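Excluded from the complex is one protein chain; the other protein chains are retained at their positions.
Then we have chain A:
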Amino acid sequence: MNREIAVVAFAQTDHRRTSEELSEVEMLMPVLHEVLARTGLKTSDIGFTCSGSSDYLAGRAFSFTLALDGVGAWPPIAESHVEMDGAWALYEAWTKLLTGDADTALVYSYGKSSPGSLRDVLTRQLDPYYVAPLWPDSVALAALQAQALIDAGDTDEPALASVAARSRTDATANSHAQLRGSVPQGDYVVRPLRTGDCPPIGDGAAAVILAAGERARELCDRPAWIRGIDHRIEAHSLGVRDLTDSPSTRFAAEKAGAFQRPVDTAELHAPFTSQEVVLRKALKLGDGVRVNPSGGALAANPVMAAGLIRIGEAAARVHRGESDRALAHATSGPCLQQNLVAVLEGDPR
């Protein structure tokens, strides 16, 4: 079945270090309402709902079921959840729309990192036999990758600092960003990565509405058509991989059609400066491509939502006529373990 599917609306919270005064559903609900209001749709108009989150972040079992209160899930709706970034929830919703079972989908994701210690929480996603018992935190694993890039001559500390500075400067135009403007590179967190090379830790949520065919044109002046979307994963053992490259990203991009024509914009989910170096190489992005005009994950990285936000930001630029063909990338796991690439296009102007 060949159906055209587009992102027709996007909304996100302001991302903040803590949202302790709000429960997850209280944090999420304004974003759900905003994205519905942009299309004029009501909850009951939505054909399929899919969300992404992780109970490990806030330490709350089955928190996604409580988050469903914000959707208006009663009487029962067609709904699914992935224990992954919302970009993968969007992938599931896209396949659902492809089948023709639904014409519209609501995709949302949220993450509250503030109740726990994120660096430690993320160790629990690692190989439980050989790696997790050593508790290598997320910054340490990214630092191993950064050092491998430096050793390979792919980057150096000043180049990483310039990625950080460009991202936070671009984020000054993004009112939702958590870190923007002039941010000092700071001291080493885990050498060679400094504070400035790492993403801010914070809470946030995002939502997207997908629609198929003519329905998309009714709901949005300039839909961001998903021309291709694919996700791939690396071998799970870090020591088997070449950490300076991301074949899974390249493969996903190829399958998504990213290399058929150049893109003008790329929203890359690179939580660490060094990971942008890897992704630019894997995606063969030239100097003419506008990378992370939103500031990217270095400006706001609500875990489980930051990947969906990349798709949303890329789509929003298409909606606003600021991009005609954009690439959006999402990642999950240590050192760019799993990667999703989507190619979005606007109708010719």
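Quick notes on this one:
The rule is simple: a contact is a pair of C-beta atoms (placed from the backbone, for glycine too) under 8 Å apart; a residue touches a chain by one contact, two chains touch by 3 or more; residues count from 1.
As a working rule, contacts and distances are computed from a predicted model.
The listed choices are "Hydrogenase-4 component F", "OB-fold domain-containing protein", "Multisubunit sodium/proton antiporter MrpG subunit" or "Formate hydrogenlyase subunit 4"; the UniProt protein name belonging to the chain that is not shown reads "OB-fold domain-containing protein". Among A:C50, A:A148 or A:A164, only A:A148 touches the chain that is left out of the view. The hidden chain makes contact, of the residues A:A73, A:A161 or A:V289, with A:A73. Mapped onto chain A, contacts with the missing chain fall at residues 20-26, 29, 32, 43, 56, 58-60, 66, 68-75, 115-117, 119-121, 124, 128-137, 140-141, 143-148, 151, 188, 190-193, 235-240, 243.
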